[in-house]
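The complex appears here minus one protein chain, its other protein chains still in place.
Take a look at subunit A:
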Amino acid sequence: MVTRLPPVDAVMVGFGWTGAIMAQELTDAGLDVLALERGGWRDTPTDFPTTHAQDELRYYWRHEGFQAENRATVTLRNKEGQTARPMRRWGSFLPGTGVGGSGVHWNGITYRFLPSDFRTRSHNEERYGPLPEDMTVQDWPVSYDELEPHYDRFEKLCGVGGVAGNVNGEIRPGGNPFEGPRSDDYPNPPMHMTFAQHRFREAAEGLGLNPFPVPSANMSRAYTNPLGCQLAPCTYCGFCEKYGCGNYSKASAQTTILPVLMRKPNFRLRTEAEVLRVERSRDGGRATGVTFIDALGEEFFQPAEMVFLCAYPLENVRLMLLSGIGEPYDPATGRGQLGRNYCYQVMSGADVFYEDEHVNGFVGAGALGMVVDDYNGDNFDHSGLGFIHGGYISCTTTNARPIESHPTPEGTPKWGAAFKAAVKENFLKKTSVGVHGGSMAWRSNRLDLDPTYKDHLGRPILRMTYDFTPQDLAMSSYVTDKAMRIAEGMGGKTVNRNKRDAPYDSMPYQTTHNTGGTIMGASPGDSVVNRYLQSWDVSNLFLMGAGAFPQNAGYNPTDTVGALTYWSARHIVADYLRNPGPMVQA
């Protein structure tokens, strides 16, 4: 028996960054908004206060901050023809659950994408000729200039600290000279750099590169955002990524929006409410609401004028497939859009080991770093290289968490007396130069429903068919060479190369930057949603988040996710609410 609830104007499915931003904007416009979150309520003083937030075993190794694998996970295979098997515990990436979503356990690294990243196909074809047939990259249906005011807004919400490299076309020293023009400076100064960043900067400058501070949503000073939410100065405790911030020093829905949103009379949040599917009118053209199940196993139908899928990208794809909206992608024929252009990030780098000097990585923060963008995007000439795009090269000091981190020189055994001695010697003496590579869409990489494995409610879980491509490996090898040159100039005694090999392995942690599957585009023939993140098939259904990225750039996605949400909200409020229906004619 399904209980029918009173209707609302808009329902958010999932309550992380995008659900909170959209709910804030729509309630400001006067709508009655309900958010449904499958996890529980989480806040700083209850769930990760400074008295016990620094608990490595609990939050990372026992996954308390993440989606519970026993309820739903993802299956992986590297290629068609293999049998996908479930990730029985998370490894390579860590989707969140609970209020704030994965945005509770991010590092706070807040880059904009490059203007050329929004024209990946046309920009590269104009400059280098046709792309490989299997590389299914495409242009975004929105430009950097269109998103710029929304980037600015999200960065001010988050209190991002950095040094602008380009303000209204004026190139500023100490910033990123390659970035698109900003309408304003960062709201805060950069983080306070430590030993490793100074060494990186000197080495990069020595090579003629352009180092600048990593843009950080860890607070470089006390900050009150435009909503009036107060954030505290970061204390550099080294527990950002994989952890909630105990000190109100990292931007999240909890620290930047919820103190305001939760008090509004036209907003409600229902936790432990897992949405089963989007319901539609008989002709399929209109969403009538969502069906969800609560913690006691009772089912409810929540009618809504507008439905927003605001879950993690992987879960948004699954909800669309389970709801039967749109055509699943078939790599053999190229037909269907749903699950197409799943992308990730191609990570590699170099480790620098010092003889007598100490990096003291425990004095760290998720977005404490220096970076060069000289080998990202199309910031360098790719003629004759056999690949497009690239990645940033950075030196961050994020942590020295001892269960996770055992820096040892190459050739050290994995256990025993020699291992222990090497960890003792090197634990505080290693820094890394990381390559954060872009991920270009490829015909064979995709998401669909697993034919065998089910979630805790008996529904199919998502199947990922994913491997690194020739493009990925060529790009990664080239940019890792450049990272090695910087690393070799940082005064260490030895440098290890951490290269990226195929096949993609689901277990070693790489990054929680899963993109695509519900991509945005110019027409129903190339995408799931239009430039305003509105479903082509169901015009009162909107899909937020990095699932919209046609391919992934060489940056962390959160700034672009935030900007896209504000962009979509702006046009929904200005246009859709006055004239509901398709905002782009197919």
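Some notes on this structure:
We adopt the following convention: a residue touches a chain if its C-beta (ideal position, glycine included) is under 8 Å from a C-beta of that chain, and two chains touch if they have at least 3 such contacts; residues count from 1.
Assume contacts and distances are computed from a predicted model.
When the listed names "NADH:ubiquinone oxidoreductase 30kDa subunit domain-containing protein", "Cytochrome bo(3) ubiquinol oxidase subunit 3", "Gluconate 2-dehydrogenase gamma chain" or "Phosphate transport system permease protein" are checked against UniProt, the chain not shown comes out as "Gluconate 2-dehydrogenase gamma chain". Considering the full assembly, A:L428 is the residue among A:L322, A:L428 or A:L473 that touches the omitted chain. Only one of the listed residues, A:P45, A:P226, A:G285 or A:G525, touches the absent chain: A:P45. When the full complex is taken into account, the listed residue touching the unshown chain is A:R62, out of A:R62, A:R127, A:R335 or A:K493.
Check A:P86, A:P213 or A:G326 against the missing chain and you find that the one touching it is A:P86. Those residues of subunit A that touch the chain absent from the view are 39-43, 45-47, 49-58, 61-64, 68-73, 76-78, 82-89, 91, 97-98, 192, 194-195, 233, 235-238, 246-247, 258-259, 262-263, 265, 267-273, 294-296, 354, 357-360, 362-364, 400, 402-403, 406, 414-417, 419-420, 423-424, 427-428, 452-454, 503-507.
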